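Here's a structure for you.
With one protein chain withheld, the remaining protein chains of the complex are depicted in position.
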Amino acid sequence: MAQKTATKPKTAAGDIDPGLARRIYNDMVLIRRFEEKAAEAYALGKIGGFLHLYIGEEAVAVGATSAMRPDDYAIAAYREHGHCLAKGSDPRRAMAELYGRIDGLSKGKGGSMHLFDKSTNFLGGHAIVGAHLPLAAGAAFAVKYRGGDQVVACYFGDGAVPEGEFHEAMNLAALWKLPVVFICENNRYAMGTSLERALAETEIWKFGRSYNVPSEAVDGMDVLAVRDAVGRAVARARADGTPSLIEARTYRFRGHSMRDPAGAVYRTKEEVEREKLRDPIVSFRERALKAGWLSEDDLRKIEKDVNDLVDEAVAFADASPEPPLSELLTDIFKEK
Amino acid sequence: MAQKTATKPKTAAGDIDPGLARRIYNDMVLIRRFEEKAAEAYALGKIGGFLHLYIGEEAVAVGATSAMRPDDYAIAAYREHGHCLAKGSDPRRAMAELYGRIDGLSKGKGGSMHLFDKSTNFLGGHAIVGAHLPLAAGAAFAVKYRGGDQVVACYFGDGAVPEGEFHEAMNLAALWKLPVVFICENNRYAMGTSLERALAETEIWKFGRSYNVPSEAVDGMDVLAVRDAVGRAVARARADGTPSLIEARTYRFRGHSMRDPAGAVYRTKEEVEREKLRDPIVSFRERALKAGWLSEDDLRKIEKDVNDLVDEAVAFADASPEPPLSELLTDIFKEK
Amino acid sequence: MAVMTYREALNLALREELKRDDRVLVIGEEVGLYEGAYKVTQGLLKEFGPRRIVDTPIAESGFTGVGIGAAMVGLRPVVEMMTFNFALLALDQIVNSAAKLNYMSGGQFNVPIVIRGPGGPAHQLAAQHSQSMEVYFYHVPGLKVVRPSTPMDAKGLLKSAIRDDNPVIFIESETLYNIKGEVPEDPDFTIPLGQAVVRREGTDVTVVAYMGMMYRAMEAAEELAKDGVSVEIVDPRTLMPLDAVTILASVRKTHRAVVVEAGAGFAGMGSELSAVITEQAFDDLDAPVERVTGVPAPMPYARNLEKAKTPSKERIIEAIRRVLYLNGQGNGSR
Partner (left out) sequence: MAVMTYREALNLALREELKRDDRVLVIGEEVGLYEGAYKVTQGLLKEFGPRRIVDTPIAESGFTGVGIGAAMVGLRPVVEMMTFNFALLALDQIVNSAAKLNYMSGGQFNVPIVIRGPGGPAHQLAAQHSQSMEVYFYHVPGLKVVRPSTPMDAKGLLKSAIRDDNPVIFIESETLYNIKGEVPEDPDFTIPLGQAVVRREGTDVTVVAYMGMMYRAMEAAEELAKDGVSVEIVDPRTLMPLDAVTILASVRKTHRAVVVEAGAGFAGMGSELSAVITEQAFDDLDAPVERVTGVPAPMPYARNLEKAKTPSKERIIEAIRRVLYLNGQGNGSR
């Protein structure tokens, strides 16, 4: 079993082609801008309920998705805007869902925590911590059952690790060799609870040893490092169904949700500022320039296009009507 | 962390005094005889429901209990006759409970799977696999909360390890340093499911690494080896609340329950016969003789006394009346 | 038609559906090598192999979630709960995932899963292993709930449940596995979900009951027939969706209703039936609906206490006499 004993997460080396660099930068900026706009809309009361921002963690979803095929599956918790967009959902329909409108991905019935997109094999948006890990194993089970070679990416937080379903899903996936890559987005806090106060073993990748699955920690702020680690895991999964546990060390720049704006009770300003220096978008931008993958003009162009796209998404959501009341009673059951 | 890497379980060395030898032999024989009689009573229809026999595993409960104080707590699953008797319950009241009579430990309301004895700090008899592990951590939490130095012994089967509650309880006990000794009675089968078909890692003691708790495997057929291992764990727990995970490798001589008499579908006759050569009572008897701890006469005397005691227990249970119908509605709530 | 046990009828339904549709698989504790704790899956591993018949470790939430995830992407898993008591460990998956995914996803991800196994009072299994479990499910929007009382229903309803595109909770009973009855062998025979059936025709009073309680009501009816009391017995078969039409038609005919359930009774099936009947047939009722329910206590182990816990034939007869004002008592007493 290839188990990195280095507790210092790996960072990526190597070169990539401009097309990939463009896509990676585009996707990370898209997620960032999408959520900044969503935060504004929330402040305006256009979005209700809970809104959890992924800002600061974009490298995980984008790096991982870049190492997978479009027909691979992805599933996440309630902080899933990034994973949904990285998987290729239409930002307009995603924003409309946050607005609770009929043109939303789920016709406005799911909201921010429950984005689903069958067209991209995005299995959602789940708000019970830990509950989607067995679902991910189940999708992988179905792939294997059908003799397919797709892989399932399962994103979850450090807060899900103490839950029993983490253990049950890891064991079943390992026991049955299900092609799933468990990606723990370790941002060091579950709401206000730091790792040290939640786990007797804070090096989350080490839990993989109990299931004999390949496990490693990776710098979650380095999109290419994530891409490499997930790439290795996906290769194993596609080859013979071997699941993996990847601990992506990242950080949440905002509060837990819009109701915890500062997120300052349980962590210091200094810590937050220090972490912001690791901004995955800023560092990839610099690297892409230095490596010559993208020019300043390329980058500006991407940023402008993304801004326009997100503005369009907001306008689209704003213009979309509320679902008709009849929707209250549809989809409770699927009718033949 | 003292984590034995030896996958070969430790066996015990050293000498013990005759008093302890007498108690150990007495208790193991008592449990064996008690259950042989219970099996007869079940065949006669005097005991109903499920009856799970501990025969073959006596060394675990007796060895562990011999390393603990009377005021320490113990809790187990539904195969708990042995733990209850080792803890010192009156065999007559235990048998009456199996018979569902008013003089039973629980007034006949619990039955074989739900023996409880407050007078010995035996916390029961739980029939939902894995559910009593958090309860054990809770009792240990209370001990620590009160500033006491008692330790909780939590016995559970290999089948409980894949359950989420195993993981949650281990993590909480380790995180909060709760004085509990988790003793996995690994008899290699959960009903008809062998270890290999249930766990991605079959060396159960290794799960302790994920929680940074001292863990070791021990020969569960060697009562003194169990006593030594549990003794070490109890010392740690009493000293500073450190929990431990002990994997006692044992074997169930009978079927899973009286409804699985042979237990032959999922294991071979040869395997069962081979394991019976490791009978913990037979081997301790020989050892006590060889070491001179007990004479043949001593042993015979113990065996006769135990036989008489168990016959008396059966007579007592038989003579005890059914609970009055009024008991149906008492104890639903505790009234002040 | 062939005479077979309830167990054999379930086994046949599973076999036929496994043959018919490769997306169907059976997953659960001891369903394969051990052939089922109650032998409902006997012979399936041998016939269909480990790909279709999947033994699991003891991890109810985990393997139920696996079944739901697999159903999200197109399989049709039949998840066995060794006994339904253990479904409580998987309840979050059933309620918050299976029942809601189609709705939360705006119809994108339906969950065609059947969760089946024995539930309800058994024989001296005590409080944790002997309880009426349907009460945790029928109130959950997005779930269908079946309680089949006969071998024929067991087969016909299980096949419909497996073919349904939604999560179906299918609760059998340890105490019925050995009963025998006529069962159609035609692989196309199914019984639609949501249809009650009149088990016994009568004119004086309607008794609504299912599973063991239905058989007890039958005994009560036979005994009362001797006194010239004509009891009609309606078996809902599917609790959700509930076939109120058939039940109400019977009550409108007899003008009196007794509802029986093994459960503890508070806000149970009997409460719902009593409320629906009273609302919909108030003017047709000549007496308030009587509920006969289990005693509101955990299930005791002792044989005599266990016997007293669930409704007896005598208690059903008393209730029927009460709604008929045959024992000089006032209304509404329980």
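Per-chain residue numbering starts at 1, and chain names A, B and C are given in the order in which the chains are listed.
We adopt the following convention: contacts are C-beta pairs under 8 Å (C-beta built on N, C-alpha and C of every residue); 3 or more make two chains touch, one makes a residue touch a chain.
Quick caveat, the model's predicted, so the values are computed rather than measured.
Counted over the whole complex, the shown chains touched by the missing one are A, B, C.
Touching the missing chain, out of B:F34, B:Y73 or B:Y189, is residue B:Y73. Set against the missing chain, the residues B:G82, B:G104 or B:P214 yield one that touches it, B:G104.
Here one chain is not drawn; of A:G63, A:G82, A:G110 or A:G208, the residue touching it is A:G110.
Although one chain is not drawn, its touching partners on chain C can still be listed: residues 85, 88-89, 91-92, 95-96, 99-100, 103-104, 126-128, 135-136, 138-142, 240, 242, 263-272, 274-275, 278-283, 287-291, 296-298, 300, 331-332, 334. Listed here are the chain B residues that touch the chain not shown: 73, 75, 104-110, 114, 116-118, 123-126, 128, 131-143, 145-146, 164-165, 168-169, 171-172, 175, 330-336.
Within chain A, the residues in touch with the undisplayed chain are 48-50, 100-101, 106, 108-111, 113-114, 126-130, 159-160, 162-164, 190-193, 197-199, 265-266, 322-323, 325, 327-329, 332.
One rule holds for everything that comes next: only the chains that are shown with their structure count from here on.
Averaging Cα coordinates per chain places chain A and chain C 41 Å apart. Centre-to-centre separation of chain A and chain B, using mean CA positions: 45 Å. Touching two or more other chains at once are residues 57, 59, 61-62 of chain C. For chain B, residues touching at least two other chains, in rising order: 162-164, 197-199.
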